[in-house]
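Structure, as structure tokens:
Yeah, one chain of the complex is gone here, protein chain that is, but the others are all in their spots.
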Amino acid sequence: MPRTIPDNSVPAAAAASDALETRDMLLNVGPAHPAMHGIIRIVARLDGEQIVDADVDIGYLHRGFEKMSETVDYNGVIPYTDRLNYVSPLINNVGYCMAVEKLLGISVPERCHYIRVIVSEISRLTDHLTCVGASAMELGAFTVFLYMIKAREYLWELVESVTGARLTVSYCRVGGVKADLPEGFAEQCAKAFEETRRVLAESDALLTRNRIFVDRMSGTGKISAEDAVSYGITGPFLRASGVPYDVRKDCPYASYDRLEFDVPVGTRGDNFDRYLVRMEEMQQSMRIVEQALRDMPPGPFQASPQTGRSLPASEMVDQGKVGNIPAIRDACAVTDPTLDGSAKPLHVSIATAEKRVFLPPKEDTYGNIEGLMQHFKLVMYGHGARPPKGEVYFAVEGANGELGFYVVSDGGNTPYRVRVRPPCFAIMSALPKLVVGDMMADLTPTFGSINMIGGELDR
Amino acid sequence: MDAAALIQALTERFPDAVRSSHAYRGDATIVVSREALLDLARALKGDAAFQMNFLMDLTAVDFSTFGKKPSSAFFASSGVAVRPSAELPDEHPWPGPPRVPNAAAALGAPPGPARFVVVYHFFSLPLKHRLRVEVPLEENDAEVDSVTSLWAGADWLEREVWDMFGIRFRGHANLKRILTYEQFVGHPLRKDYPVNKRQPLIGPDGHASDHS
Amino acid sequence: MSGDAGFVTSRLDEAVGWARKYSIFQYPFVTACCGMEYMATACSHYDIDRFGAGLPRFSPRQADVLFVVGTISQKMAPVLKRIYDQMAEPKWVVSFGVCTCTGGFYDNYATLMGIDTIIPVDIYIPGCPPRPEYVLDGLLKLQAKIQAQHESGTRPAPEPRPELELEPWMPQR
Amino acid sequence: MAVKVLRRRELTVWEKLYIPQIVSGLKVTTAHLLRNLYLHSAHRLGLLQNRRAAVTFQYPEEPRPLAARFRSRHRLTVRDDGTPRCVGCMLCETVCPAHCITIVAAEHPDPNIEKYPVRFDIDLGVCVYCGYCVEVCPEDAIRMDTGILDVAAYSRDAMKLDIHELMNPSLRKPLLECTLKFPHKCRLAGGEASR
Amino acid sequence: MPNLTIDGRQIDSPDGSTVIQAAEKLGIFIPRYCYHPGLSIAGNCRICLIEVEKNPKLQIACNTTVADGMVVHTSSAKAEEGRRAVLEFLLANHPLDCPVCDQSGECDLQNFYMNFGLYDPRFREQKIKKKKAVAVGPHVMLDQERCILCSRCVRFTDEISKTGEFGIFNRGDQAEVALYPGQNLDNPYSGNVVDICPVGALTDREFRFKARVWYLSSAPTVCNGCAQGCNVDVHYVLDRPHLNDGARILRVKPRYNPDVNQWWMCDEGRYGFGWVDNGRLTKVRRHGADATWEQAVAGITEELKRIGEDHERGTGSRLGVIASSQLTNEELFLIREIFQRALDARVTASFPMAAGYSDKFLIKADKTPNTRGAMAIALAGPTAPGAATIVADAVEGRLDALWVFGHDLTSLVADADLQQLSRSLRLFVFSGTNENATAARSHWTLPTAAYLEKDGTFVNVHGRVQRVGCAFSPLSDSRADWNVLLEIAGRLNLGFAWRSPQEVFQALAASVAPFAGLTYERIGLQGASLTTDASIAEAVAT
Partner (left out) sequence: MIDLAVKLVLALFVFFGVLNLAALHTWLERKQSALMQDRIGANRASILGWRLMGLFHPLADSIKMFTKEDIVPAGADRILHTLAPVFSVFFALVTFAAIPFGDRFLLGGRVIELQVAKINVALLYIFAMLSLGVYGVILAGFASRNNYALLGGLRATAQMISYEIALGIAIVGVIMIYGTMDLQELVRAQGRTLAGWIPLWGIVVQPVAFVVFLTAALAETKRIPFDLPEGESEIIGYFVEYSGMKFGMFFLADFLETILVACLATTLFFGGWQVPYLTSSGFQFPWGATLPLSQPVYVLLGVASFSIKVVIFCLLFMQLRWTLPRFRYDQLMRLGWLGLFPIAVVNVLVTASVLALLKVREVGWLAWVG
């Protein structure tokens, strides 16, 4: 049985050969340890306060993502992807959906690409805020954490207004997104970014030049570029080691090739560099979102421009049922607000044209038999979207690095195999290398800078 | 290098090892025999033409039920089987899961389908190309060389494949379970492992329960 | 026993109940996604400290309420059980998020289908993850429960754990 | 490719003395402290009500505004005659990734409706609020727009919503009396237990 | 034989066959509504349009006979365009009923629409209203709005059931399928019209609204309603107990078998599955009190051994076994091996039953599925003692033990005698699926699996051996009979090495002549005939 704190075992593991009779101490850190985010266990062998060896035990949050994915249909996987890297669920959504779209061989409208970029970057912001905030908190700077979470709340308000949920968004769909951006999103976004920038400035003042913080972060948890590459580390962690690899630049997807941004890289590959890279990436993310909002093709924000006639959904359903098509044709349904943003006029700009993949707009479902049949065909077990037999790998830049989805289809309506390449898995595998030689206390900032997310690590 | 050129170069370089290849949806893929894997990997990492410095991913697929999913009870009312819905058209269809040469193949019979395929995803940062390498394995001999000597990151990935699929990696120093626990019996991502077959460590009364 | 004494003890109990409900030292057993909302609940926008529950203690000995936040896997279950056993009486358990309430949609080999299969639960806060408002409502309900118990020292016998509803012919899990 | 190398400025001797940076840090936090103190005091006096002192929403007294699209507790929409709009097509039950919806359907006397649910349960203890049920409903029968956030419960059973609570979101457990006027599988005493 | 090219592939097809049949052979599926291989060709739905080279107009595949050198394109743009137009027309007045229609999920309108449908509908008019939800018979509900007038049901009642209830009335967009006045769709095969209806116009009243078809799992089996042994698929749901009050089986559909039942089955078999989920024995009982299988097996074998020992000293067999032709061949064989051969019991599988309704098509008078098998194993037929004599012997005290498989003895003796039996016998075992009077009187009541829940074979009236398969596991505590028998054999140290029905069947095939050479693989899904009829006669004679 894995041992947890408080650990009642007596100091053990004598280094018998040591003539001085000093004994190494085995310390079980985790799995229920505040700095271990609850779900990993590090068995550290300590010489005094110095870590001489570390054994990392993961899997405490293994939830069978890959197995569950084999039991649901292609869209059914999306809620599970939300919970992979639950700090940046939208990036997971986007990555998974784009992988399946690649498998299907379909494309999505330009506006949809931009929307995905925007939500991805907002998610990246929330992730970095949480990561930096949490590692600051673990170093005792509690207020910074609260400030960062406060900023995250403002960003989550954005996420909520777009997706209808704060965290587990289930926003993307295979072949598009659930809904267009809401009205007034750009202004709301500007306001939230203003708050975020203020918080970042404050946090910067509290941490970046503070010697206590710098001493804790600088020079600890170092890894060289070669080692990082060998471990398959990607993302901010790799960039902090000076390797400018960013999927958004190197293998651009969605509309990243049309957006300008810098890839920050560090020089030494220590915790402080990772902190700096993340802080800079947040600025870049905001820059990307602002550009994307400016450049994205305009979408109709309002109800049907042709008729301007809106009908309550229930009315449409009732009329459709009795075959009174003239009464409801060309009308725009007033649906549940949670479906806001997916009305028929908006549908063309957020969803692929391939009807065998994406649910029809509600107006079609309520108002004509063709739409209704399409709707049913996509939902019923054994029907649904059926990619051809094949396998694809598609990677996006997750908050922690390359987030790849390897999807195998056997031509059925459920994925045959969904494999996610979790970025922090690679980083975690390098953890023993990162911490050996450092002090016990350095475990905390190093671990914080890894931004280990259990959902993604253990899946 | 684009996918076709990469496959071409590899096929020329390793004519014996590369059993088949495809570039489905632009993903360069080669299927190699497990004997050749380590040499190939070494060359992939070291050769100036490839420079695959990243082992992005290492996983496996259990192809044992591929295309054999029991059909649902959509009774075709006409009395004749009706396909539920068309797959999307595919211009360049995928050649199908890799096959492993078995004993029968020597006698001229077609190679049997591989139960397991170990899938490596390589990426070259300097050259920006990706490559998928697949190593088909038979069920009763699911073992392949470890690439931990070339990429440190393979350590955990191989452990995970062992844990989830029961594929052994020859030369791996510490091949033990990683996501599940030592007491776990079986390999959950195998297709014959029922999705909700639980092996609890403690029972409702708080006592350790036996694992059957 | 005189009426007065009863009155005094009952007032005393009430006071103890009052104190306990406004002084909730929590042990956050945070494992997964719900942890993000747990953070949000604790932080400025919701500020769980307003209810006197702002002080997380990372030692189970000092905690009053075990917040089980996030999926508990079979691998984690013994740890949770042990933490619970280590807590000092009186103790309460909050099951935070559907994974801890019932196992949620991770109905597979790896996860525990609800922590109430191994430890008694006082408050279920469903949601995936629960919005902070859900949590605060749950906390208010927990406070009401604590006040209602108002017994000094011991907690009432845990409720019988819900049986899994298995129809006779269903595949036995 | 735009790569921005973050070259580190070493700490100056002045900064290495701890104190200056501590002071500048204190400046940030103290500014917050004083501003909030000032605003709180002003609020006590009824002044400056338009400026928030703390970002905290004092739930439950002061609910935080929810986004229009926010997915909260479910409800079933109701026809004018008090029956549910749901026709028991079971698409929501089908699509639900958590399998938290259970529906039992029966014949409706009106052949234009044909079918309706005699039982419609949602187990909130399992629901993951993905909103798929709303998205796939072809009848606009299920919605997640109630804004109800009070879902915590004392038992597993209490998290299960049945047709009474779903059709009338204002109902709260425990329910004692059935007010539905159509045949349904009723678990309440006093209701029609027919189906 | 004409040779034609379909989608670039060559095929020889017999004279007079149609393109749709030729394509079928190539595995090319051409959509169809009115065409049904078991019915005459109507050619009125027009969905099977194909492009034939050198022919300016699209042809219907179902009624175009093959010709040498014909070049056919089944999925060319032109053909699809034509079908799309047909589908648009068919859908013009189709009601928005998918949510309430039981057919959705197996509806050909949905399927074909998704493959080549017109996605942007142009129909903007008022839809025609017709009658909905009209019960046309005890089992079938008609919805005229959904009907696409393919006339399959009309042809079925004309050609197969030959009862002629259905007709198409009125013209144009008012045309509708209906019963002839005064008629009622109550022929014994009426359920088949639901199967053949390509849309949701005819639905099954029993199945209606119980579940959605996409919830159903399907398992192939053989109907046990009569000796015909129609091949069927049983459709069941295990993971949604709230549907249909927890019953697993939701419906039974015929499975195509050209040698037994073609595409059809009778209503008696189709709706006669209720006993599988209702009124089942679920617990082992000893004198009415709950017990466990371990106790039962141990107790029964103990008693059998003791009776056996006593029997050595006494005279004549003191053990009677009334087997049943509801049991599979494997179980009957095990009964023979254990009771007749090893324990020297008096065993029979023939139980007197009144002959039921029969006709010349599918319905047989013998309402048990395996009489022929029991005869082949010689547990029924002229040589076997009748059940009545065994019971009479028991009543008169000439037996110590009696084992009844599933039968209710009250059809042979009065209940008072049964009570008397219960008191006088040393061992009285009842094993069966459902509760009855005998079960209530027995010493040991063993719940056993229904035919759907166990693997095994039946032999139908024509001597065809067919697998019943194993659709799902036995209900709660019940066990398959072969399992129980093997356990008892193990306890009795009979040295059987078999562990599964398949192994028992191998032994059976090796030792019982009519089964010689058969294996489960050879039987497959479609069954195989007993080796010779003569061998049966021989087996009966010995």
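Letters A, B, C, D and E mark the chains as written, and numbering starts fresh at 1 in each.
Everything below uses one rule, namely that contacts are C-beta pairs under 8 Å (C-beta built on N, C-alpha and C of every residue); 3 or more make two chains touch, one makes a residue touch a chain.
Since the model is a prediction, treat every value here as computed from it, not as a measurement.
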item	value
Touched by the hidden chain, restricted to displayed chains	A, C, D
Touching the absent chain when the full complex is considered, from D:N36, D:S155 or D:N168	D:N36
Contact residue for the chain not shown (choose from A:E66, A:D442 or A:D458)	A:D442
Among D:V3, D:A42 or D:V55, residue touching the chain not depicted	D:V55
For subunit D, the residues touching the chain missing from this view	19, 22, 25-26, 28-30, 32-33, 36-37, 40, 53-56, 58
Footprint left on subunit A by the chain that the document does not show	5-11, 25-28, 34-35, 49, 136-143, 146-147, 150, 206-207, 210, 212-213, 215-216, 439-444
Touch residues of subunit C, complete complex, unshown partner	15-16, 18-23, 43-44, 47, 49-52, 54, 56, 58-59, 61-62, 64, 86, 88-90, 152-153
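One rule holds in what follows: only the chains that are shown with their structure count from here on.
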item	value
Steps in the shortest chain-to-chain touch route ending at subunit D and beginning at subunit A	1
Farthest-lying chain, centroid of Cα atoms versus that of subunit A	E
B-C compared against A-B, more contacting pairs	A-B
Per Cα centroids, the chain farthest from subunit D	E
Geometric centre distance via CA averages, subunit E-subunit C, whole Å	52
Separation of subunit C from subunit D, taking each centre as the mean of its C-alpha atoms, in whole Å	20
For subunit D, residues contacting two or more additional chains	55, 91, 94, 97, 99, 112-113, 128-129, 138-139
Residues of subunit B touching at least two other chains	71-72, 74, 84-86, 179-181, 188, 193, 195, 201, 208
Of subunit A, residues touching subunit B in the complex	1, 58-59, 62, 64, 66-68, 70-71, 102-106, 227, 229-234, 243, 245, 250-251, 354, 356-357, 377, 381-384, 386-393, 395, 402, 404, 406, 408, 410-414, 416-417, 419, 421, 425-426, 428-430, 433, 458-459
For the subunit D and subunit A complex, residues of the former touching the latter	1-8, 11, 15-18, 21-22, 24-25, 27-29, 55, 66-71, 77, 85, 91, 94-95, 97, 112-113, 128-132, 134-136, 138-140, 143-145
Contact set on subunit C toward subunit A in their complex	28-33, 35-37, 39-40, 43-45, 56, 58-61, 69-71, 73, 75-76, 78-80, 82-83, 86, 105-106, 108-111, 128-129, 131
